[in-house]
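Removed from the display is one protein chain of the complex; every other protein chain stays in position.
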Amino acid sequence: MDIVISSKSDKPISLQLYEQISSQIAVGDLYPGYSLPSVRSLARELGIGIVTVQRAYEMLEAEQFIYSKQGKGSFVCQFDNKELDETKKRLAAKKLKENIPYYKNLGISLEQLTQLLKREY
Amino acid sequence: MKNIIYKELKLVIIPATYLIVLLAALIMIPNYPYLVGMSYCFLALFISFSTAQTNKDNEFTASLPVPRKNIVLAKHVSFITVELLQIAVAIPFALLSTLLINKNGNLVGLDANFTFFGVTFLCFGVINIIVLPWFFRTGYKIGIPFLTAIFTYVILYVCVELAVQLSPLKAMLDGTAAQYIPYRIAVLFSGIAVYCALTFISYKRSVKNFEKVNL
Partner (left out) sequence: MLKVENLCKNYEYFSIKNVSFELPKGYITGFIGANGAGKTTTLKSILNLVHPDSGKITIAGKDMGVDEIAIKREIGFMLGPVDYYAKSRIGKTVGVYKRFFPNWDEQAYKNYLDKFSLNENKKICELSAGMKVKLGVALALSQNAKLLILDEPTSGLDPVARDELLDVFREIVESGERSVLFSTHITSDLEKCADFIIFIRNGELILNSAKDDIMESHLLISGRKDALTQSLKERVIGFKETAYNFTALIKTDNIIADDEVIKEKPNLEDIMVYYNKEKSL
């Protein structure tokens, strides 16, 4: 598991954690059944607050990336390929959505944006 | 309780105290105001308490799980210990002085007899009741209370000496005449009683004062 935290970023640290772990799960770097470090040890290792890590884990759990077993820790959920596909799409959509107001602000139409995406992708 | 007393004796009371009290040997000097010889314990206590103030003893004490009344009690125990040590050390010198060296008596004050020790107890009690409750208004300032106490102590001693020397009871109270020993012992016990009473009141007042202090 790789986690890179930027405290200078405007993005809350819990969200940074969530994004990085969820995308690693989506691409399969973190495989189903993988045992995540405990909240407290991860907080200590990363030098961030315990609550911050708890929040990230809660988000991951709410989106069914991980599940936790009382007293055992947190594990990556089982996915079949279809689910994994859906998840990837969900993540991608989320990321796109974040930037839509920016494009709208610039006055870029949906067509222009699609063209741009095709060209840049 | 024993821990805080241990702390006082180990950290606050300077080791030199045990040498300083030996200055009670001055009682052997012929024609000398013997109470001077009994005063060195206060020099030791003063140095100890001032050093403790410099050493931030109050901060150290505040960091310990000890009730305030025990802090007060421990300081009283320190005083009593050093004072009694002073008196205990003085006893053999007093015997030497009266029985061997100064057989003809002391021309400038009381002989080192039971009366003298009674007066000593009285004076020590007065010091305690002045210094300690005053000290516990802050828990660390010792200078002014001590100076005031020593000043009072000297005046009191001079007054008592004059009273004895000028009173018709001088023959009974001063000197070493065997037939008056019971009178002198009576003075000694009165002195001890006053000492105990004053020190007890000092403790009570100190606790009251110290309760109000913001550490």
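By letter and in written order, the chains are A and B; residue numbering begins at 1 in each of them.
Going forward, contacts are C-beta pairs under 8 Å (C-beta built on N, C-alpha and C of every residue); 3 or more make two chains touch, one makes a residue touch a chain.
No experiment lies behind these values; they were computed from the predicted model shown.
Listed by label, the shown chains that the missing chain touches in the whole complex are A, B.
For the chain left out of this panel, the touching residue among A:M1, A:V27, A:V51 or A:L110 is A:V51. When the missing chain is restored to the complex, the residue among B:L19, B:L64, B:L162 or B:A197 that touches it is B:L64. Touching the omitted chain from chain B are residues 3-4, 6-7, 10-11, 55-57, 59-60, 62-67, 211-212, 214-215.
Mapped onto chain A, contacts with the missing chain fall at residues 7, 10, 12-14, 40-41, 43-44, 47-52, 55.
Throughout what follows, only the chains that are shown with their structure count from here on.
Mean C-alpha position of chain A lies 77 Å from that of chain B.
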